[in-house]
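Complex shown without one protein chain; remaining protein chains in place.
The block that comes next holds chain A.
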Amino acid sequence: MAEIAVNKPATEYRKGFQSGISIAIGYAPIALTFGLLAKTTGLSIGETALMSLLVFAGAAQYISLSLLSLGTGIFEIILTTFIVNIRHFLMSTSLNEKWEDDQIANKAILSFGITDETFSVAAVRDEKVTSGYMLGLISISYSSWVVCSGLGHLIGASLPQTLQESMSVALYAMFVGLLVPSMKKSAKVVFLAALAACFNIIFTLTNALSTGWAIVLATLLSAVIIELIENVKNKQRGQEHE
């Protein structure tokens, strides 16, 4: 009977894989375009595929292409990549609290696949996150990213203009689809998302910070401010009861 209560790795893998389908759909147009741009920037198909295989970070890969075409040095490109991707530190720290696995090696290997999208899907999951679930989630997302990058270079064209434009909404729609169910359940979630959105809009429109830092700072400010407000409220409530 105990077996029923414990989620088996195979089931968890399948659940993760299913949760990753919307990521795979969303990655397809972005990766196809990346492959195409990489070709026009002068990367070989091997280099294009290698970058998607080893880096697996959309924004940073796009930025590296535009820096390459500007003739920027390698060191500066690597440094920019680091700054753009430092936000994943925050995401991994948050996910670590929810991800149950005593084997650090599993987490260490799978952490390679933490992106904005895989993090978001895993982090809003109702149940605890397991390594089997992460493996399923990451494997479908990663496959879509790598295969479509290569295809974009190989075919040398992206999707038809209209479809390409419409599909650019995919990942944002996915974020909305992940966020709204929690917003319906809790006012705190509404405030957290709205405050972070406001901060990020301000940072972005004023060009105060680069995209990577803007997201990190907006997220942290919102998460800390709302937590402090809640703590104060809880204390006041506690005093009223005395």
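The rule we apply is simple: contacts are C-beta pairs under 8 Å (C-beta built on N, C-alpha and C of every residue); 3 or more make two chains touch, one makes a residue touch a chain; residues count from 1.
We take it that contacts and distances are computed from a predicted model.
Trainee: Just by its UniProt name, which of "Urease accessory protein UreD", "Aliphatic sulfonates import ATP-binding protein SsuB", "Lactate utilization protein" or "Branched-subunit amino acid transport protein" is the chain not shown in this complex?
Mentor: "Branched-subunit amino acid transport protein"
Trainee: List the residues of chain A that touch the chain left out of this view.
Mentor: Interface with the chain not displayed, on the chain A side: 19, 21-22, 25-26, 43-44, 46-47, 50-51, 54-57, 60-61, 64, 74-75, 77-79, 81-82, 85-97, 104, 107-108, 111-112, 114, 116, 119-120, 123-124, 162-163, 165-170, 172-182, 184, 188-189, 192-201, 204-205, 214-215, 218-220, 222-224, 226-227, 230-231.
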